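Missing here: one protein chain of the complex. Every other protein chain is in place.
Then we have subunit A:
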Amino acid sequence: MKSEHKNAIVADKIATVILYCIAGFFLLLLAGFTAYIIVKGIMAYQPGIFSFERTGIGVELFNTVYLVLISLIISVPIGVGAGIYMAEYAKAGKVTNYLRICIETLSSLPSIVIGLFGYLVFIYMTGSKYNLFAGALAVSILSLPLLTTVTEDAIRAVPSIYKEGSLAVGATHWQTIVQICLPVATPRIITGVILAAGRGFGEAAALLYTAGMSSNVNLNIWNPFDPMSLLCPFRPGDTLALHIWALKTESMTPNADQIANFSAAVLLVLIFAFSLGSRLLGARLDRKMSGK
């Protein structure tokens, strides 16, 4: 009896140490990668690298942010709407189960498949050239399942006492969802949006045949309807991730490696800044609601 107890304590200690080791290993790995990318990026810095000319990555940086923004504008309302439907309206049954299988399948499709689907539907069938908007649509398809599931979980996690309190003063189901459930669920939904945006920032395969691998803009044109304008979403545009890939595989420029390394660091910082910003926003909303 006594020794059994001792064994349990030893086992507990060993398990703790092992878990710490695994966690530490991954933390180290992550820190190593990050440091490697950042250091290589800094070393590759050269004046004018942010320029919007051919030698700089200004256009690619802009494209990346622009494409992610457009895709969020498309995917967040649809994903959140679908999540609300799944949490609040979908009745348990065959149709809902089928829908759930569809969402799960969609979430595990390789992004190149989505890219080719995007090419077929948004480029080939519409007869248009590669363009940022088509890329944004492809990325939206990629992030929709995630946004839907996160929203559904977030809405389901809203304490039922809030919902009951709202219905008890004569609010309708819809009023309750919009004015009580959604605000309470927002911090969690924001986490989903960060993840979705992360997919957009890092995506390459889905953009290959939708947004295209090059940009051709004239910085003197500011009319967003002109396909040569930087602001036009219906022009071909390569994002940073794709740019890195292109530079590393088939570029003729002599300092392609340098630019790729620097781009990688910029992309990393961009994603970090976006996550941090969204999290701060979420924390602020949270604080406002809890009155701390």
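Methods note: contacts are C-beta pairs under 8 Å (C-beta built on N, C-alpha and C of every residue); 3 or more make two chains touch, one makes a residue touch a chain; residues count from 1.
Everything below uses one rule, namely that contacts and distances are computed from a predicted model.
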item	value
The complex's invisible chain, by UniProt name, from "Hydrogenase nickel incorporation protein HypB", "Quinol oxidase subunit 1", "Oxidoreductase" or "Phosphate ABC transporter ATP-binding protein"	"Phosphate ABC transporter ATP-binding protein"
Contact residue for the chain not shown (choose from A:Tyr85, A:Tyr162 or A:Phe234)	A:Tyr162
Among A:Thr16, A:Ser51 or A:Thr172, the residue in touch with the chain that has been omitted	A:Thr172
Touch residues of subunit A, complete complex, unshown partner	159, 161-172, 175, 179-180, 183-184, 288-292
